[in-house]
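Below you will find the structure I want to go over with you.
Of the protein chains in this complex, one is absent; all others appear in place.
Labels for the chains are A and B, by order of writing; each one numbers its residues from 1.
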Amino acid sequence: MYEFDWSSIRPGLPFLWTGMKTTLYITVTAMVAGVALGTVLAVLRMSKSRLLAWMSAAYVNAFRSIPLIMVLLWFFLLMPALIERLLNVPRHADTRLTSALVAFSLFQAAYYAEIIRAGIQSVAAGQQGAALALGMSNGQAMRIVILPQAFRNMAPLLLTQTIILFQDTSLVYVSALADFFGVASIIGTRDGRQVELYLFAGAVYFLVCFALSSLVKRWQDRLKGHA
Amino acid sequence: MYKWRWEIFLEQPPGGGGATYLDWVFAGLRLTAAVSLGAWVIALAWGSVMGVFRTYPNKLLRAISTAYVEVFRNIPLLVQLFIWYVVIPELVPASLGTWFKQLNPLLQQFLAAMLCLGFFTGARISEQVRAGIESLARGQKAAGLALGFTMPQTYRYVLLPMAFRLIVPPLSSEILNLFKNSAVASTIGLLELAAMGRQLVDYTAQPYESFIAVTLLYVVLNLLILLLMRWVEGKARVPGFMGGGR
Partner (left out) sequence: MITIRNVSLVYPNGFQALKDCSTSVEKGEVIVVCGPSGSGKSTLIKCVNGLEAFQQGEITVDGISVGDPKTNLPRLRSRVGMVFQHFELFPHMTIIDNLTTAQVNVLGRTKEEAIERGYKLLDRVGLRAHAPKHPGQLSGGQQQRVAIARALCMDPICMLFDEPTSALDPEMINEVLDVMVELAREGMTMMCVTHEMGFARKVAHRVIFMDQGQIIEDDKKEQFFGSPRSERAQQFLSKILSH
């Protein structure tokens, strides 16, 4: 039977917390940027201009057919070179975090866009008619009447997607960026206690995600009750 | 200025023994397909069982299924993979663990990846099977029972055949996700498609060509599976139900 030795965890907690902060930073940034860009994409998808609609659809479909790891690697391996060339700026070690932020934001936007699009379509068509009949422009109708309702309907789904994002940030492992899992892995390898650290990481993720998704589920049930 | 050299794919890596870089890429593609298909079989089988458990009128079965789904859905895939690869061999009975650790490394990586992906996807499939069964409403269950079917018979003849037809669309997005998720196996060293992309970047000086090729292959793979699932959806359609055949 394996001899468990959890002693590496306590002294590593400050380091693990730094990693968790990185994880949270990426999650929140990508969520905000992703939702913003996703909203634009969703609105464009329904635009009268066939070109804009097509471009939005192409973007969403492209990002949804490639593994997240590939997107991360694209930005991790190729972006510094691009920045160097475009801006004539020497390489930084910091570009790892920047490339991760850009990658996650662009990737998540494609997923948020689909949720938001469904949300917009779920707002009854009559709402837009009523807004226009009052003299609002299309843009006003969207801003004042449709989007607020769409977001309220879709908020639980957006949150669920964010919980998935929180889990996906662990993939920055491929760029050796030290998020929570990365730190756990480093400590585990350094002390030869990988088993304990991986189990610890799994437990932490489980507790956080389970708690958050339970909250979201409760919120969804309450929304359904009012439907 | 970057020099584009698409002919790199026809060149051979130094000391590579006759294979071109293109062969490498296709070897990676084959591994991706193999590990994904193996995982899909596990996921479908195990996920269906768990989905049935979740709806069965038995508290213990429902609890087991709920626990399974919650654990496998709330831990990141990458963490699960490392747990399968590093932790589980240490926790299973000594003989099984030693057997695993003495396997050819490729086999170790393949097995760990396949099991990980299989159980991860199985949790998602179990939720869809559950949704399918629940959407049939209690009426079908009652009708089956009223005819004298036992509960297992009711599941077998009435509920499951219909539930599986209903969930073909969400199942097709699951299999697509599975193929994409297989890329995490590159982190434990499995030389599937994504890992091959990195290899090519390391060996050649042509990172853009390498990545574009690998990315394109994922897109094509995606399209092929999508088309295949569309065909399956067509076959699974029940006349008169949900707008088919009336």
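As a working rule, a residue touches a chain if its C-beta (ideal position, glycine included) is under 8 Å from a C-beta of that chain, and two chains touch if they have at least 3 such contacts.
These figures come from a predicted structure and were not determined experimentally.
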item: Touching partners, among the displayed chains, of the absent chain; value: B
item: Touch with the omitted chain, as defined above, among B:Q12, B:T66 or B:Q140; value: B:Q140
item: On chain B, residues whose C-beta touches the chain left out of the figure; value: 139-140, 142-150, 153, 157-158, 161-162, 165, 238-241, 244-246
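Keep this in mind: only the chains that are shown with their structure count from here on.
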item: Interchain centroid distance [CA atoms averaged], chain A/chain B, Å; value: 22
item: Touching residues on chain B, where the partner in the complex is chain A; value: 70-71, 73-80, 82-83, 86-87, 90-91, 94, 176, 180-184, 186-187, 194, 197-198, 201, 207-208, 211, 214-215, 218-219, 222-223
item: Residue ranges of chain A touching chain B (in the complex, touch as defined); value: 1-2, 62, 65-70, 73-74, 77-78, 81, 167-168, 170-171, 173-174, 181, 185, 194-195, 198-199, 201-202, 205-206, 209-210, 213
